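This is the structure I want to talk about, given as structure tokens.
Heads up, one of the protein chains got dropped from this complex, but the rest are sitting where they should.
Labels A and B are assigned to the chains in the order they are written; within every chain, residues are numbered from 1.
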Amino acid sequence: MLIYILKRLGLAVLVALCVSVLAFALLRVQGNAASALAGEGASAEDIAIIIRTHGLDRPVVVQYLTWLANVLQGDLGTSYFFKRPVAELIVSKIGNTVILAIMSLAIALTLAVPLGVLAAVYSGSWIDRICSGISLLGQALPSFFLALCLVMLFAIHLRLLPASGAQTWQHFILPAVTLGYYITPPFMRLVRAGMIDALSNDYVRTARAKGIPSHKVVLKHALRNALVPVVGLVTVQLGLLIGGSVVIESIFALDGLGYLAYQSIGYRDFPVLQAVVLLLSLVYVVLTLLSDVVNAWLDPRLRVS
Amino acid sequence: MGALLTVDDLRVDIATPRGTLRAVRGLTFSVNAGETLCIVGESGCGKSMTSLALMDLLPRVAKRSAATLNFADTDLSDRRKARRIRGNQMAMIFQEPMTALNPAFPIGDQLTEAYLHHKGGSRAAARARAVEMLDLVGIGSPAERLGQYPHQLSGGLRQRVMIAMALMTDPKLLIADEPTTALDVTIQAQILRLLRDLQQKLGIAVIFITHDLGLVSRIADRVMVMYAGAMVEEGTAAQIFGAPRHPYTQALIECIPQPGRTARGTPLGTIPGVVPSLVGQIEGCVFRSRCPLARRECESHVPTRGAEGHRWVCVDDAPAPALEGTTR
Partner (left out) sequence: MTDTTPTASIPTPGASMKSPSRLSLRRIAEQPSLLVGGGIVVLMILIAIFAPLLAPHDPFVQNIAARTVPPVWYDGGSWEHILGTDQLGRDYLSRLIYGARISLFIGFAAVAIAGVIGTTLGLLGGYFGGRVDMVVTFLTTVRLSLPIILVALAIVAIFGGSVTIVVIVLGLLKWDRFAVVVRATAAQISRLDYINSAKAAGASTFYILTREVLPNLAPQLIVIATIEIASAILMEAALSFLGLGVQPPTPSWGLMISEAKNYMFFSFWLIAIPGTALALLVFAINLAGDGLRDLISPDGRG
């Protein structure tokens, strides 16, 4: 188990390094970093000074290593647009994104787990067909279109909820519902497939033969086994959540990381964009690492060996 | 003394796109307290369906019906009452010990589950009972075993755990569906001996389902031979092995290799022909398409004959002549 975790950790570090190279390249390919730093109308001398002070004349590898060392110390550079340290900006926005992610994940799981279990227990029946219909519709509806429809209904017509911003908890409801709905269908399909697989196992029949009530057979014996693969797959789908939050935050002007990234693209504020890409990738790397460890812990066959 | 389990006209129908598959066609039998009934037949003859039907464990597509389905004066077709008996007074063990235990829970948890559900009581009492049962089925250092997971046990040990699990609630009837088929021959013999010892020690009735007539001779009090979803012959082990009346039973016995008697190299018996389709009704004798003695009368209604607990379904009342020349 310990060896497995160490191996898995090593892989995660490698992936993170690779992602950091890509994020570093992002800042370099966008053209002349020095003139971007100097701002519009800078003289050739200004640019020359910037090249020297920022070490832009040194070999790329050295620049990367310097940058990496800075990143590891929490120095993500300075925003071109906001004229503030990027790390500070990110710290001030990350809370909103985390709240949004947790709320939408909660919405998605409260929908996906019961519906997926129902669809699996009654697989082939009309309940299953309704559930798969909901999931197909959910996958087809573009999230930004759903967002606009919800704004139209709840913000404009009913005047119940605010349409944009992040000042109160009400501001999070529409974005969280949209994002939660967006990630529900893949979760539901995973739960259903996992449950159908688990329910077809002999040990489910054994449990029923013991006279255990069927709800307990489903919820204890089958669900526990179904969750083992599902936990892993759900984390893979968290990429969807992270990507979706960029779109959703932009629509609702919810002042989080995604909205910050969207703004930074508009302002060509590449240090910020670079930092957000790096951060969101690392979040994913850490989450998959955690899920693999949790999975190993959930599966006794892996735990003991 | 009345029968423990009384089954009259048990039917299992499975709806398929090609029509209703009648897996069990009007089975009537009973099991007395403390006796071992062996249900024998080829794969697909409906013996497993029968056991699942008794336990109400049939897959959702299968429909069960019966004129009588009584267990110790309780009507099993009343699902509410049946649920209190299943896993309590009536327990079951299965063919595949490798998959029949839940990999996610330690065996102690699985052993005590039914006991806690049916008998209540404290967790400690249930665990004490589990230790006692593991000891009874011959598992060493039982207390330590409770924390182990199924994948840490061998196939033979798992089947012992399954048996211990079935005995937890002190059942009156144990249904064993091919419990030794998936095991090595030596383990098979151990499990079989264990089942026989337990049955004698605890006085439980056993329904033992198998395709292996060789096993039957070692444990059965009574034997029921099934073919194509129906009973063809039933009697005491002595009657079935000593004086089989139905051509199918005779052919099956022909097929058992006899150590010492079956000479090395001589071909064992096989039964030519194919089993009839189980979709729809079968008129007349179910076995006639493979019976060497089949004749015109077999196509119409065939009577159930018999006396003194020996029943068989055949147009011939007299003992059939030896079939050695006709089967090969």
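One rule holds for everything that comes next: a contact is a pair of C-beta atoms (placed from the backbone, for glycine too) under 8 Å apart; a residue touches a chain by one contact, two chains touch by 3 or more.
As the structure is a prediction and not an experimental result, all values here were calculated from the model.
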Per the touch definition above, residue among A:Pro85, A:Pro229 or A:Gly243 touching the missing chain: A:Gly243
I'm checking contacts with the chain that's been left out. Which of B:Ala3, B:Ala125, B:Ile256 or B:Leu293 qualifies? B:Ile256
For the chain left out of this view, which of B:Arg18, B:Arg80, B:Lys201 or B:Arg296 touches it? B:Arg18
With the full complex in mind, choose from A:Leu6, A:Leu22, A:Leu160 or A:Leu219 the residue touching the hidden chain. A:Leu22
One chain is left out of this view; which of A:Thr178, A:Asn201, A:Asn225 or A:Thr288 touches it in the full complex? A:Thr288
Residues of chain A in contact with the chain that isn't shown? 11, 14-15, 18-19, 22, 26, 29-31, 123, 132, 136-137, 139-145, 148-149, 151-152, 156, 193, 196-197, 236, 239, 242-244, 246-247, 250, 258, 261-262, 265, 268, 273, 276-277, 280-282, 284-285, 288
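Assume only the chains that are shown with their structure count from here on.
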Cα-centroid distance, chain A relative to chain B, in whole angstrom: 54
Would you pull the chain A residues touching chain B in the complex into a rising list? 201-203, 205-213, 221, 224-225, 228, 298-301, 304
Quick one: in the complex, what on chain B touches chain A? 55, 57, 83-88, 91-92, 94, 96, 99-106, 113-114, 117-118, 149, 151-152, 162, 165
